[in-house]
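I am attaching a structure below and will ask some questions about it afterwards.
What you see is the complex with one protein chain gone and the rest in place.
Presenting subunit A:
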Amino acid sequence: MKLLTHNMLISPNTRNGFPLAIEVEKMKTVESEFNAEFVARMVEKLEYPALVSTAASLALEPPLPAEVPAEFRDDEPFLRALHHVLLEVEIVEGQLVCPETGKKFPIKEGIPSML
């Protein structure tokens, strides 16, 4: 599960079931070709504060800025940092935990099960 995926998942049937906490059992870094236009497109769809707090909870380096820079489209260092967090960090095994109910959703072989 990439953090891009995590950023759109909510605990079904809840009012405040986002963002889900991540309990990591196995995590890996993958390399993915940087595409500035793609990352820039993603910025508008993101729940950015949730992404920042999730990245911090996983102690990912370097840390993302607290807010999206105004001129983010031209800010290559920002886009590259965002690319890494969104697309190059893979949670392979672990759990997603609902902040409202505490319910746990397993992640197995990189696939979250949100039943």
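Heads up, the rule we're going with is that contacts are C-beta pairs under 8 Å (C-beta built on N, C-alpha and C of every residue); 3 or more make two chains touch, one makes a residue touch a chain; residues count from 1.
Basically, contacts and distances are computed from a predicted model.
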Not-shown chain resolves in UniProt (candidates "TECT1 protein", "DNA polymerase delta subunit 3", "Methyltransferase type 11 domain-containing protein" or "Phospholipid-transporting ATPase") to "Methyltransferase type 11 domain-containing protein"
Touch with the missing chain holds, among A:28, A:45 or A:104, for A:45
In the full complex, subunit A touches the hidden chain through residues 2, 4-5, 8-13, 18, 32, 35, 38, 41-45, 72-73, 87, 108-115
